[in-house]
Structure formats: structure tokens, C-alpha cells
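On to subunit A.
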Amino acid sequence: MQANSVPLSWYLLLSAILFALGVAGFIWRRNIITVFMSIELMLNAVNLSFVAFSYQLRQADGHIFSLFVMVVAAAEAAVGLAIILTVFKNRQTLEIDEVESMKY
Partner candidate 1 sequence: MTILDITLFLPLLGFLALLLVPKDRPDASRTMALAVSLLTFVSSLGLIGPYWFRSPQGFQFEQNLSWIAYPPIRYHVGLDGLSLWLVLLTTLLTPICVLVSWKYIEKRVKEYYAWLILLEFGLVGVFLALDMFLFYVFWEISLVPMYFLIGVWGHERRIYAAIKFFLYTFAGSVLMLGAIIYLYNRTGSFDYSGVVAMITSGRLALTWTEQILLFLAFFIAFAIKVPLFPLHTWLPDAHVEAPTAGSVMLASVMLKMGAYGLIRFCVPMFPAASRACSDWIIPLAITGIIYGALVAMVQPNMKKLVAYSSVSHLGFVVLGIFSFTQQGLDGAVYQMLNHGVSTGALFILVGYMYERRHTLEIAGYGGVATPAPWLSSVFLMTTLASIGLPMLNNFVGEYLVLQGAAIANFTWAVFAAIGVILSAVYMLWLYQRLFFGRASEEVSRHMWDLSGREWAAMLPLLVLMVWMGSYTQSFIPPISAQNARILDLSKAGVDFRVDTRTARSAEVARVR
Partner candidate 2 sequence: MDLIIFLICSVIAVACGINLVLQKHPISAALSLVGVMGSLAVLYLLLGGAFIAAAQIIVYAGAVMVLFIFVIMLLNAGAEPAGRKRSYARLFGPPLLAIFVLLIAYAIQARLPRSEGVQFGRFTGGSPEGIGIKVFTDYLLPFEVVSVLILIAILGAIVLAHKEIR
């Protein structure tokens, strides 16, 4: 492979790392919104994989897929933020650890 071409696997690794970072954000951050954003990060990572794979396969299907993922992500964002709003209205906090009245 010539000098200035990038091995596909690098893209995949990058996506893996970003995915992992998303997971990490989900687990580490305590602000609900940030947690939600880490999910978005994960989705982005997935999208990268899709696009990368579809490059390798020379198909546009992956792109379609990631397109739909974006749409869904947008929808989720709307709903999710609405939910967060209600939670905040009732609890006056965005601390995720505060939202555990039901357990065991």
C-alpha cells in the first residue's frame, strides 16, 4: 500500500476507541446531559465504523445506515432532552446519582 494511504483498521480502531470513550463518559460523568452526550458519542463511533466498512465494501449502504442512525439520534435527542426536562422539573437536579429512588 502506498505511502499516504491509511489502513482501514485504523479507522476501525479509532471508532472502537471513541465508542469506549462514550461508554466511559456514560459511566464516569454524573451530569445527566453529559451522560446523554456520551451516548451520542457512541453513536458517532458506530457511524464511523459504518462508513469505514462501506468504503471497504465499496457500497453506499453503510452510509444509508449511518444516515438513519443520525435521524434516530436526533429523535432520541428530542425525546431524551424532554425527559431530562421533566426530571429536572421534579428534582431540581441533574445529578444522575440523585435519580435512584427505586432500587433493590
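Candidate entries met the following condition: all candidates are chains of the complex that A comes from, given by their letters.
Some points to look at:
The rule is simple: contacts are C-beta pairs under 8 Å (C-beta built on N, C-alpha and C of every residue); 3 or more make two chains touch, one makes a residue touch a chain; residues count from 1.
Note that the coordinates shown come from a computational prediction; the quantities given were computed from them, not determined experimentally.
Per the touch definition at the top, the candidate among 1 or 2 touching subunit A in this complex is 2. For subunit A in complex with candidate 2, the touching residues are 1-14, 16-25, 27-31, 33-34, 36-38, 40-41, 44, 47-48, 51-52, 54-56, 58-61, 63-64, 66-68, 70-79, 81-86, 88, 94-95, 97.
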